[in-house]
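Report on one structure; see the data block that follows.
Missing here: one protein chain of the complex. Every other protein chain is in place.
For chain A:
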Amino acid sequence: MSEPVIEVRHLSKSFGTHVVLRDVDFTVNAGDVTCIIGASGSGKSTLLRCINLLETPTNGKVLFHGSDITAKGSDPCAYRAKVGMVFQSFNLFNNMTVLDNCTAGLRYVLHQDKETAKKTALENLEKVGMAPYIHAKPRQLSGGQKQRVAIARALAMQPEVLLFDEPTSALDPQMVGEVLAVMRQLAKEGLTMIVVTHEMAFARDVSSHVVYMADGVICEEGTPADIFEHPQNAKTVEFLSRFRQA
């Protein structure tokens, strides 16, 4: 259960002279639900994007099952096929129907035949409650629906790890509920997840590990009880005090 899947080692990222991440180090074990919390601009999203190689780290390594995926010559496509990602702005393919969005990866990346891909896609769309909408185009859906399709698209690839980059930040409260319900279900099923979020209640209740970031470094990490009940770092205390009042 506690075999490390993703290990981030001494990761740094800067855009020009602007340092966004400084010597970030943490481990995600199989079955973990890791929530990364922190103020906007603290480097949470950049960290997640580095893990999926959408940003190339300036320094440091990301290990997947012990092998360095940031090394020259490693294949980012093969790696990304195993580590899915869900974005704040959904990023669905606007030219495809809901079903085609979910089968695209299976057919073009994993080279499955059309029927097998459709079956897998339907199972996952069912799971997020979007099976009725398979013929719809993304522009015809609400935000919450789009995000659930995006989750189904990522799930269809049967990833070992799923990364969520503020999946509910662009949604209204009711839609946030729809999406969080799906994510809670996934956590219950034992999917390994790394979630960047501002939903403190979700982080507290669902995650097995919480990472608090500020100014590009990890200030504090631990179990939800550690972080939410007994925060040690002054910055964490201050950040969470605003949440407690709310």
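Keep this in mind: contacts are C-beta pairs under 8 Å (C-beta built on N, C-alpha and C of every residue); 3 or more make two chains touch, one makes a residue touch a chain; residues count from 1.
Simple rule for what comes next: contacts and distances are computed from a predicted model.
Missing from the rendering is one chain, named in UniProt as "Putative lysine transport system permease protein" (options: "Putative lysine transport system permease protein", "NADH-quinone oxidoreductase subunit NuoB", "Branched-chain amino acid transporter AzlD" or "Membrane protein").
When the full complex is taken into account, the listed residue touching the unshown chain is A:130, out of A:36, A:117 or A:130. Among A:19, A:39, A:63 or A:104, only A:104 touches the chain left out of the display.
For the chain left out of this panel, the touching residue among A:67, A:116, A:140 or A:232 is A:140. Residues of chain A in contact with the chain left out of this view: 52, 54, 56, 70, 72, 76-82, 84-85, 87, 89-97, 104-105, 108-110, 128-137, 140, 142, 144-145, 148, 150, 153-154, 157, 178, 181.
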